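With one protein chain removed, the remaining protein chains of the complex are shown where they sit.
This part shows chain A:
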Amino acid sequence: MGSLFRSEEMTLCQLFLQSEAAYACVSELGELGLVQFRDLNPDVNAFQRKFVNEVRRCDEMERKLRYLEKEIKKDGIPMLDTGENPEAPQPREMIDLEATFEKLENELREVNQNAEALKRNFLELTELKQILRKTQVFFDEHEGGVNPTESMTRALISDDSIARQGNLGSVQLGLPEKTYETEEFFPCFVAGVILRERIPAFERMLWRACRGNVFLRQAEIETPLEDPSTVRMKKFFKFDYVYICFRATLYPCPEAPADRREMAMGVMTRIEDLNTVLGQTQDHRHRVLVAAAKNIKNWFVKVRKIKAIYHTLNLFNLDVTQKCLIAECWVPVLDIENIQLALRRGTERSGSSVPPILNRMETCEDPPTYNHTNKFTAAFQALIDSYGIASYREMNPAPYTIITFPFLFAIMFGDAGHGLLMTLFGMWMILKEKPLAAKKIDSEIWNIFFGGRYIIFLMGAFSMYTGLMYNDIFSKSFNIFGSSWKVNVNASVIYEEKELTLNPSTADYSGSPYTFGLDPVWQLSKNKIIFQNAYKMKISIIFGVFHMLFGVILSLFNHMYFKNKINIICEFIPQLIFLCFLFLYMVLLMFIKWLMYYATDNKSEETYSPHCAPSILISFINMVLFKEPNHIEHCDDYMYSGEMGIERFLVIIALICVPWMLLAKPIYVMRNQKKMNYVVSHEQMNAATENGDAEQPVHNNAIHRAEGGHGSHAEEDLSEMFIHQGIHTIEYVLGSVSHTASYLRLWALSLAHAQLSEVLWQMILSKGLKVEGFEGGIALYIIFSIWATLTIAILVLMEGLSAFLHTLRLHWVEFQSKFYSGTGHGFQPFSFETILDSATQTADE
């Protein structure tokens, strides 16, 4: 196990695997998840590889499993997910699996087909039953009249009366059939079922087609009928003559009552039979699916593992003798032991006698970057990786980010109350980690929160610390240690003055500051913002400069590790001097100002009084521009004696650092190259004189040509280096200024946060507290809920998000630009775990 400070040392290995043992070995390596295989046949088409057939079989199995899963989901049978992780089965077991799936699929398909046929049958019979029942009413009316006209009239009348009564709107129509020429003609009846929404169109069509000679009577079938594919409400209708088919199902409808009764009986018995059969079919299907549901997750894992193994085997090269597979892979050096063990296990399992061979190879390629993370550090590593994956063996900022990230966040989010809410949320997620992770909630937002639970927890904890320091608890202060400010006035003064400013030079101020954090008196005061701005701006710059300085110092470790002496001398040292002599000096001035100047009424100490205290920003600007400070009466121009000389010295040295950064390295490289060239040409001269005259021209030419090529290449390199160094220097010098200013966002956001929470208190909650009597309770109940919602939504969530993003920027840009190149590529080991995870994720989507 390596530490997180640098990525793991990697090595390229060659792996010789016995053909029989290859499968088992790769399976073991997949369980281990520490090996990244390289594709050795990149020019071979995916369809021409060795194990294409097996991969295809796996795909087929997966398809069958998906079909099964779909059917199981349709029936709502719970799938047993024991979370167990079965090993990849032996290749010979694949056939068994295939047979099982084949059988299951066929069985299921057959059952489904049968069920569908039965259902259709059932539907037809049900419709017929309904028709018989509905027509009964019509026929009952019909048989009463001898005269068809009379019956028709009656029918019409009844229709009218029904319509008048507003009953159900069912219509009965009789149609004299034209082909019936006999006087004793009886209308011909047809009955059927049609979709409800088609009725109006159907009616119109019938009317037109029969030129009005149609009676249509419709009745609704109240019970919904289950179509094998869809479930729809159907309508019952009955008509005499039809030319067009509106996808209506027609049913025979005997006219004689006895026939009808008989038919109805027959239909009933058939329906009953069908119901039994249908029930049995459903039972069978259910049994099959329940049995499958127990194993389906297991099967999925197995099939996906087999597929992954064959995919990997496809990356391998075949040895000439066809008895051996050759693989190339990246391996962490520290884990070679584990890999050897896994390979041995694999060989034993496959029963092969020849052990696999793992050879380390020399390579000039950039190895992949691999950081061992655990569940705590993974989230921080993810923050870094989303900027850029570290170059191989470069300093990894993640371990420092664990603290600096939540801390800078907390400077902006400083409120102990909001911090407490955040801590509790983070703690809840951490304590309930296992059950929450097992739930596999799909919501993306939840997953972001859950993935960052340790970050959230730490951010909350640090916010509580900074909140106590700012003495902000939901915008109110605690007075734990006793304020160091006191009111020393007579009653008369208070009644005269509306406002009063406490004087720090008198007994109003006890002389020693509040022990922990800001004095609670500031929360009550009118000039709180003035005081807090001065304080918060200073700490933003102080922490910013230290943060950047830390980044520059980390670059030293990078240079030292890569034995890059020239970078230490030509980059690190001038960078450090530049930053320290200008910006660290400014920080020093801040501390001097805090310590030197104090409120006093004593005339002899006037040079240290508040009105002589210089603005640090102005004096810093004056220092850089070599300007004399403006003279104020009774004050010293400088904070300490000799300040001007020291400042001039610091600025000049810092300015010298700029050309130092810009030119030193390219010039050094150029001179080195010249020296090399000189040596080469000298040797050449010597060689020429040693050899005979005859050979000289040829020899000379050859070398000359070679050297010429080399020379132009070097020149290009050199100009590139100048440009690169120029950009780097400008970036650093300008960056120091703009980055320092950029840290002022710490002040700005913390000010905004404090102001927002104060507004929320004054505009909402304090209003609720002012209502008296028992209505006050109700008002407070409502107002508190509004206040609480807004606090969570705006102050904790939105402000939290914005502070998070600003912190991210401060780390990515201001901190990491000092030492981090982030141009590596990640280590993607062949691991069943990640493969299965991604497979289930895509399946869920």
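The rule is short, and it goes like this: a residue touches a chain if its C-beta (ideal position, glycine included) is under 8 Å from a C-beta of that chain, and two chains touch if they have at least 3 such contacts; residues count from 1.
One rule holds for everything that comes next: contacts and distances are computed from a predicted model.
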item: Name per UniProt, for the chain absent here [options: "Small ribosomal subunit protein mS29", "V-type proton ATPase subunit", "E2 ubiquitin-conjugating enzyme" or "Glutathione S- transferase, nitrogen catabolite repression regulator"]; value: "V-type proton ATPase subunit"
item: Residue of A:I403, A:A437, A:I656 or A:L805 in touch with the missing chain, whole complex considered; value: A:I403
item: Selected residue (touches chain absent from view) among A:F543, A:F578 or A:Y820; value: A:F543
item: Residue of A:A258, A:I448 or A:L595 touching the missing chain in the full complex; value: A:L595
item: Touching residues (missing chain, whole complex) on chain A; value: 1, 3-5, 372, 374, 377, 399-400, 402-404, 407, 411, 465-466, 469, 479, 482-491, 494-495, 497-504, 508-519, 521-522, 524-528, 530-531, 534-535, 538-539, 542-543, 546, 591, 594-599, 610, 613
